[in-house]
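Pasting a structure below so you can have a look.
Note that one protein chain is taken out, while the other chains of the complex remain in position.
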Amino acid sequence: MSRCPIDPGTMSQTVVLGVIGSDAHVVGITILEQAFDAAGFDVINLGVQTSQEEFAEAALEHDAAAVLVSSLYGHAEQDCQGFHETLESADIDATTYIGGNLAVGQDDFEETRATFEALGFDRVFDSETDTEEAVAALTRDLRQQTPETERATISS
Amino acid sequence: MSRCPIDPGTMSQTVVLGVIGSDAHVVGITILEQAFDAAGFDVINLGVQTSQEEFAEAALEHDAAAVLVSSLYGHAEQDCQGFHETLESADIDATTYIGGNLAVGQDDFEETRATFEALGFDRVFDSETDTEEAVAALTRDLRQQTPETERATISS
Amino acid sequence: MIRDERISADELRRIDDEIRSNWSTGDAVDFEEAIDYHESLPPKKRFADVLESADKPLLQPRAGVPRLDDQVELLEYLHGEGKADLLPTTIDSYTRDNEYEKAQEGLEKARDTGEDTLNGFPAVNHGVEGCRELIDAIDAPIEVRHGTPDARLLAAITFAGGFQSFEGGPISYNIPYTKRHGLEETIEKWQFVDRIAGAYTERGVRINREPFGPLTGTLVPPSIAIAIMLVEGKLAATQGVRSITLGYGQVGNIVQDVAALNALKKLGNEYLPDEVVVTTVFHEWMGGFPPDEARANGVISLGGMTASIAQPDKVITKSPQEFQGVPTKEANSAGLRTTRQVIDMAIEQQIDIDGIEEEQDLIERETRCLMDTIFEHGDGDVVQGTIQAFDSGALDVPFAPSDSAAGAVLPARDDDGRVRIFEWADLAMDDDIKEIHKARLSQRADTEGRDQSFRMVADDVDAISDGKLIGRPQGGA
Partner (left out) sequence: MIRDERISADELRRIDDEIRSNWSTGDAVDFEEAIDYHESLPPKKRFADVLESADKPLLQPRAGVPRLDDQVELLEYLHGEGKADLLPTTIDSYTRDNEYEKAQEGLEKARDTGEDTLNGFPAVNHGVEGCRELIDAIDAPIEVRHGTPDARLLAAITFAGGFQSFEGGPISYNIPYTKRHGLEETIEKWQFVDRIAGAYTERGVRINREPFGPLTGTLVPPSIAIAIMLVEGKLAATQGVRSITLGYGQVGNIVQDVAALNALKKLGNEYLPDEVVVTTVFHEWMGGFPPDEARANGVISLGGMTASIAQPDKVITKSPQEFQGVPTKEANSAGLRTTRQVIDMAIEQQIDIDGIEEEQDLIERETRCLMDTIFEHGDGDVVQGTIQAFDSGALDVPFAPSDSAAGAVLPARDDDGRVRIFEWADLAMDDDIKEIHKARLSQRADTEGRDQSFRMVADDVDAISDGKLIGRPQGGA
């Protein structure tokens, strides 16, 4: 199979990735890491059981363009309370995504999406998300934020 | 396994059994025949694709105490229109049961029961019916109709 | 005296004219124009080609509702959501009885009330145009499935209507499906059906014919089913059919089922003429289902597992609602997807189970006994042989409702769950084979500490719906 990395643009595109709270589901981020890496991003994978502060520290240190939070075990809502405040207080203005199994039990995803958008995430992904989908979305989102080059807007 | 036939009483207890309409599902009545026979009834099995008239003729000829109608294929309601009128016009006053898969599709059984009771059947059985259940019910129903012996009423 | 001979062109025309006058829609059938229509169909709607060129088992559900638009919607759903490879159109019971008048009433009632007052699609009433609307709408091949003893008009209309596959046969749609039709009568009628299929075939439109293998669906010993498939395959071939799919219904014992499908394929190629392309179809369990969708899914999966090992060309799936009644489209698709998942997970695995060859050998020997008796009864003619063999009981089907079969043979499972014959009646079978069955069944009787009796048969009939394969006495063994 041929791989077609989507060119993420010229500026450094560092992505911080991790599983929040005390969640230890690592397989998803392992796959995500590989996909973002193959697409040309610089990926800082913090692994599982990452605290809000660790996300903030890493984002600051690496001047991350995006922070990608994963949660599978059903406690995402509690774990993400105040997440964006933590980022803001460290002056981080990165694009934030969250994805995985975000609710306990058999929930309706639209409700879940609304909950996490209200918490401040730019995009919310369910666990059926294809890695390509996430890579494409981030590529688009980051391009639109790049003022120096003129680009045609890609409709989302 | 020991078999405990339920004594259906002293008088002749002939049961006419058949599958109505153009339905050819024979396995159920084969099993029912064997069960009623083992329980001491005289069973006249008319087989599949039996018309209302054939049921009436057989009931008359054998002075049947009960007429048991089976239907599996989903056309029972059409096939049983006027069934009790056919019996009445031949002066047959037998207990009538119907059983099997009585509706097309995934229906609520209580509705189905009401439909067939309205058509005149004394009892309506679904396809989860155990043969023993049917034998026990008929034994009770026929006893209650036997005036010469005094019996304690068995609650149904 | 009817024999296994091709219907002459004159005769074909005569019957064709006659049956087309049985219902108003018969007029619209025009063979030449129909050939044009078939030729206009894209390759992916050509049933025989799609089936014969597949490299893994194709899945097909059962489905039929009275109204045309509902049928389109239903098949689109089964294709899209259920990912069915091949689609069905199941015909209603009135049409099967040639009661087109009653079917018309049902169809009109369905149109008025929106309810499904018929248990299938009345294709004769929908006519050639109605059928073509369906064929045009659906992006996959579609087969007519029914259970009609006299399917001549149905065949004439549905073939002209663009269907390229037609289930059934003179024995398989007689013995399990009807009480009073004589075999001679149904053979004559199906010779006509096969002859029109043959006529299309000669013009390059290969109509696929599929004898109905499961018969009564209830503990049918493999060799009986296979013998009947071979007979029906031969009859169809004589009339010019060149794409024949022989069927077999799962009995639930994996070794026996794989052996039976292997034997079916092998004997099919052996007994049918070389010019016929023989394919096989495996029906997921056709007997009584558990009254519980979760357990039904287990039954369906065991079918998928078996299919992944035997690799028939086609699998007819069941739905988890089989017990209850005609399934919703969602349940029907679920049955397809469950089957698909099991097959796709297992099919690349090498699963060679011991004892399959031995069982296959037994099935083949049994089938040859039955075929020999048929040829003997007919003095070499398979039509006469079949009629006479059923008449004498040398050929028989368990639980047959038909007056044309003795229905005296009784099956029961052995200690391993394979279907054996408990009561032979007059079935023609070598003594050494009978001894093998007897030994297997007495082993089971020993395990259970009870005598072989009809009770055992009845317990086996209920076993799968009660959650087991073998109908052991309760609390026993």
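Going in written order, the chains are labelled A, B and C, and every chain counts its residues from 1.
Just so we're on the same page, contacts are C-beta pairs under 8 Å (C-beta built on N, C-alpha and C of every residue); 3 or more make two chains touch, one makes a residue touch a chain.
Small disclaimer: the values here were computed from a predicted structure and weren't measured.
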Shown chains touched by the chain that is not drawn here: A, C
Touch criterion as defined above, residue of C:E143, C:E232 or C:E293 at the omitted chain: C:E293
Listed residues A:A103, A:L119 or A:V135, member touching the removed chain: A:A103
Among C:T158, C:T216 or C:S333, residue touching the chain not depicted: C:S333
Touching residues on subunit A - with respect to the absent chain: 1, 3, 19, 22-27, 30-31, 34, 47-49, 73-75, 78, 101, 103-107, 127-128
Touching residues (missing chain, whole complex) on subunit C: 252-255, 290, 292-302, 304-305, 333-342, 344-346, 348-355, 415-417, 464, 467-470
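Keep in mind that, in the parts below, only the chains that are shown with their structure count from here on.
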For subunit A paired with subunit B, centre-to-centre distance based on mean C-alpha positions, whole Å: 67
Distance from the mean Cα position of subunit C to that of subunit A, given in whole angstrom: 54
Computed distance of Cα centres, subunit C from subunit B, in Å: 31
Set of subunit B residues in contact with two or more other chains: none
Junction residues of subunit C, two or more chains touched: none
